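For this view, one protein chain was removed and the others were kept in their places.
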Amino acid sequence: MRRRLGLGFCLAVGWIGLVLLAALLADLLPLARYDETLAGPPRSGPSLAHPFGTDGLGRDVLSRVVHGARVSLGVGIGAVLLGLGVGAPLGILAGYRRRATDAVIMAVNDVAQAFPALVFALAVVAFAGASLRNVLIVLGVLGIPSWVRLIRGATLTFAEREFVLAARVLGARDRRILWREIVPNVAVPAASYAFIGMAVVVVAEGSLAFLGLSVQAPTPTWGGLINEGRTLMEDAPHVVLAPSIAMFLTVLSFNLVGDRLRAMTDVRESGLEPVRQAVAAGPPAAAHPVRDTLLQVEELRTHFVTPRGVVKAVDGVSFTLDRGRTLAIVGESGSGKSMLIRSVLGLLPGSSVRDGHVYLSGDDLTTHGPAEMRSVLGRRLGTVFQDPMTALNPVRTIGTQVMEPLRVHLRMSRRQARDEAARLLASVGIPDPVRVLRRYPHQLSGGMRQRVTIAMALSCRPDVLFADEPTTALDVTIQDQVLRLLHRQREERDMAVVLVSHDLSVVARWADEVIVMYAGKVVERGPAAQVFARPRMPYTEALLRAAPRLTDPVHHELRVIPGRPPDLAGLPAGCAFRARCGYAQERCAIETPPLSAQDGDGHRQACWFPLEVAGPDPATAAQLTRPPAAGAPAPENASGVESRGR
Amino acid sequence: MAGSGKAHLRPRDDVLLRVEDLVVEFPAGRGRTVRAVSGVSFDLARGETLGIVGESGCGKSSAARALVQLPPPRSGSVRLDGVELTALRGDALRLVRQRLQMIFQDPVSSLNPRRRVRDIVGEGPRVWRLPGDRVDEVLEAVGLDPATAAERRSHEFSGGQCQRISIARALILDPEVVICDEPVSALDVSVQAQILNLLEDLKARYRLTLVFIAHDLAVVKNVSDRIMVMYLGKVCELAPGADLIARPAHPYTRALIASIPGGGSGLPPADTLISGEPPSPVSPPSGCRFRTRCPSAAARCAAEEPQIRQVGDDHWLACHYPALPVSSKE
Partner (left out) sequence: MIVVHRLVRLLVVLVVVTFLSFALLNLLPGDPVTQILGLSATEEARAQLVRELGLDQPLLVRYLDWLGGLLGGDFGTSYITRMPVGGELAGRLPVTLELLVAAQIVALGLAIPVGVAAARRAGRALDQALTALSFALLSTPVFVLGVLLILVFAVTWQVVPATGWTPITLDLGWNLTSVVLPAITLGCGQFAVYARLLRTDLIATLQEDYITLARARGLSPRRILWRHALRPSAISLITAIGLNLGALIGGTVIIETLFGLPGVGRLIVDSIFSRDYLTVQGGVVLISVGYVVVNFAVDLVYAAVDPRIRRA
């Protein structure tokens, strides 16, 4: 959360502090009187006696700018406090109470916002007098509707959160919830708005002064000074420039501070194209044969350079995949399985670096430029993502979206594309496809949307379909339908499928081969049935047994994997799983185990002490596995926290 | 399925929570309402865990929130130890909420990002001005080290640890009933097992009564004494976990079990047990709400809503054409 606020922020705060100090101490500073005429020769440029020169009446410009700061900052800070003081409580009330309270407050706010600000300001200032207090009140009041709107919006985002509900369940009163749960969260955006608001008010005061409607002469104001200086622009530009620059810097500083505060709560920013491309530092890739297979991934690495260190999201992954086969990639969140897919497809965020090779029918995709890559993506490699709610563009019709790859890649006419799109939707089991083409994503259920994204991925008859957690966001009965659909499509189209999932049991039924990932590395690989029934890597085995199964007895104590996944930014030497492993020995902490085979069946594991005993079912197999070797530390397992004390 | 009725309520002395004909409605725009929970009844004996399972939109979470009156149900009765909660207002309601705590699905959204763990967990006692400081004790009970955890804020913790903090916050008031609304759905498998074990452990230690809600039948079965299956705001089937899995009688329960990878031993493939998508909750089907997806639906299912009846030892069902002989009492 806490980020560096940057040099600009410090300079801005420094400038605000300086101006504030000067304004407060204006009378004590060794300056000429701001209203003393002929303090120096009129319209003289900057000199030692008058650092900013003098104006048309020979008054000291520096002194006038410093005194003008009193009005600008006084009005700026005062008006914002007034607006905040009235607007924030109303906004919080409207956002927290909602219903009638909200309706009334917002209706009044609507009227206030529609009321012409200019008429109000002019009327009050012109007739009640342009004193500092009146200007402050006018600008403060004019800001209230915006404050109500902004604070209400901020409140609404928090009032829905579960922690507010939890506080109510604890029996807290509304007042306590507002003060303890809502206000601290709204405070940060409010502080950001306050600074931006001060910038707005300083400019607004300047505008009034420019029109001659702010604090009257002889008191100097920045806007007034600029207006006066305008006539002298040609022979004495410093008279207009000095207050202009002071005002510019002050407004800029307020804006900068406000913006940095807002950025503290904002999302990470990155564009569509990578900022820079470099090569991931890894061991030099060993010479490898390019095999005669559909997809071959060789020593693929994806690293992110972060302030905490290099995050090795994918660290030396290799596999091959043939037509008509399904490869499952399994792992928990943070294991790098999704990043592996994006890495293969070359769809990485800007801050990452990639190394290794991806061969599609012997053709190295990592050497492809963006344009070449685009001719492969969508045409030969299809992709389906986890969440069908976010996988479709909400503002475009299903038809436009399904037709797009057909039009772009296959150059079909609109009519051809529409017919083909309808046929595609029908083939993934969508009833009434012609009608669905005209609909928008939000009008379809989750299962239907996922069918649409599958249809889109299949539209150009890809050779490989990448499905990243395609059913995780779906209900279990729909999940089964979608997995069946993927399997059927694979058969019909003779494609290869890469199926990514966190759930071993989901993939066990549909995959031919399984890769298990942990901390960016492949820790086990082999035929699905075999890995599922006879895992060799302790992590795979633990993962299988940690998930409750329908066949387990009720109140059956689950075996847990103690601890949590390691921090990818600072992986220790040796096996990444060792800290959570019951079988770990000294060697595991020193040497990283390679992916090695025990026999010729294609089943490999990255473990110094693989589980060897065969059994038809991991539940029983696990009881037969050898106990930890003598002297093996198993501190995490011994912790009483993780096991049941019944 | 999707039936009504109260036949399954038990006339026992140790029933702590009794819910009858619960109805929860939400506005759905254009003046329409969605009936998220539509006449659901169940009871909960002291020390028991009731699992509620169903897919998204079945009303399980809405029912849970209606128990703590947030918001209060449209109609129906919620009795805690004989006290009618729906009749309570203001301070009386606040007071009773102490005995009825909740744990939510999203571990991150459940914790105020601006407050320290000590303040989050200690909020309950401060609200009620309870003497003594039990924060360290409950933090230890949920497996967190008070010395390192208490002064930190939620973003410094993983999802599983956040869920432990939520549990600590609920436990500190010594509640009688804890409602767990999908407490492990957002967690990785390995962490999920830790939290499930922890809940079982704490249940025994603090003699809790649990309502455990999840969409994953295997998870629910692991912790529950009885399981209630819901579909589109109605109850389908209610039975002890082992019995429900071994002898599922409702077509929807059977489809649910068969859809679970590696789960449906002895059942036909899931695609022969269920078809299509759930209908819109704004205009649910007449009669039995499951009939639009049910392979054994008949004319009677559209005309007449099935009532809950007994089909086995503590095995209850709302279906006209169940998959089991109705008389199969064991």
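Letters A and B mark the chains as written, and numbering starts fresh at 1 in each.
In this section, a residue touches a chain if its C-beta (ideal position, glycine included) is under 8 Å from a C-beta of that chain, and two chains touch if they have at least 3 such contacts.
Given the structure is predicted, the values throughout are model-derived calculations rather than measurements.
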Among A:R230, A:R291, A:R308 or A:R587, contact with the omitted chain is made only by A:R230
Looking at the full complex, which residue from A:A313, A:L365, A:L392 or A:V497 touches the chain that isn't shown here?
A:L392
Contact residue for the chain not shown (choose from A:N255, A:T293 or A:Q530):
A:N255
Please identify which residue in A:I16, A:I105, A:A167 or A:V240 touches the non-displayed chain.
A:V240
Per the definition of touch given earlier, which of A:V65, A:L93, A:M456 or A:A584 contacts the omitted chain?
A:M456
In the full complex, which residues of subunit A touch the absent chain?
107, 110-111, 113-120, 122-123, 126-127, 199, 203, 206-207, 210-211, 223, 226-227, 230, 233-234, 240, 244, 247-249, 251-252, 255-256, 259, 267-273, 275, 342, 345, 347, 350, 370, 373-379, 381, 383, 385-387, 390-396, 404-405, 408-409, 440, 442, 453, 456-457, 466
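Heads up, the rule we're going with is that only the chains that are shown with their structure count from here on.
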Intercentroid distance (Cα basis), subunit B paired with subunit A, Å
32
Listed in rising order, subunit B residues that touch subunit A in their complex are 55-56, 65, 68, 70, 94-95, 97-98, 100-102, 104-106, 109-115, 119-120, 123-124, 127-128, 143, 155, 158, 160-161, 166, 169-170, 173, 188-194, 196-198, 200-201, 204-205, 215-219, 221-225, 240-242, 245, 255-263, 265, 270-271, 274, 277-278
Subunit B contact footprint on subunit A (complex, rising order):
1, 161-163, 165-173, 176, 180-181, 184-185, 187, 332-333, 445-448, 475-481, 484, 502-503, 505-506, 508-509, 542-543, 546-562, 564-565, 641-646
